[in-house]
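Apart from one protein chain that is not included, each protein chain of the complex appears where it belongs.
Take a look at chain A:
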Amino acid sequence: MIEIENVHKSFGPLEVLKGIDLTVKKGEVVTIIGGSGSGKSTLLTCINGLETIASGRVVIDGTDVHAKGTDLNKLRQKVGIVFQQWNAFPHLTVLENVMLAPRKVLGLSKEKAEEIAVKQLTHVGLAEKLGVYPNRMSGGQQQRMAIARALAMSPTYMLFDEVTSALDPMLVGEVLDTLRMLASEGMTMICVTHEMKFAREVSDRVAFFHQGIMAEIAPPEQLFDAPQHTETKKFLAATH
């Protein structure tokens, strides 16, 4: 379970998160929508401790992420994250990209790491690309590789930050299909997305962010068809 309690976060004078509360239970899929600069990406990086917070708490399975003695490297093993910008390790082949963390972080043998990597890459439809370097692949393939790389650590939770928004429209579908597949397999996920149709399909709940506040959170039917908050209405009207 991920428990986010009254999280505040500033970059210099700019308060980006103004008291966020959100609890995500095992198996749940929560998507976050909202305008640019509303703090969606920042929240995800605060969840896995890439960014510090000013106040509040993020607790993952009982571990306070931002507490002093927390072993973040250990914690991150169970919270996978995939970013908007494709960030393959360019000097490694696709297979090596996925094998690296299982080998070095989990300490698995080469054989075991390779077995897991091949399995995950096959899962996302990249079985043909094992020996290829990332720059020889499309953006969609690179994103799927990034997903496989995160999954190879057998995370309990997955965070996705607009993983399709830097892609050609043609390639969005294949990545969304991968996310749908994960959701249907019961993965606990927080997805930041601009794909409203996708959000409606996969989400248990949809959260709307506005200027550092979670203005509204509700099941997709309610949030999309009967939004309560005026800003949600405005935002949905603008995106349709």
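FYI, a residue touches a chain if its C-beta (ideal position, glycine included) is under 8 Å from a C-beta of that chain, and two chains touch if they have at least 3 such contacts; residues count from 1.
We take it that contacts and distances are computed from a predicted model.
Note on the omitted subunit: UniProt lists it as "Amino acid ABC transporter permease", one of the names in "Bifunctional protein PyrR", "Amino acid ABC transporter permease", "Lactate utilization protein C" or "V-type ATP synthase subunit A". Check A:Q77, A:T156 or A:Q211 against the missing chain and you find that the one touching it is A:Q77.
When the whole complex is considered, the residue among A:A54, A:V105 or A:M170 that touches the unshown chain is A:V105.
Interface residues of chain A facing the missing partner chain: 45, 48, 50, 73-74, 76-77, 79-81, 83, 85, 87-91, 100-101, 104-105, 133, 135, 146, 149-150, 153.
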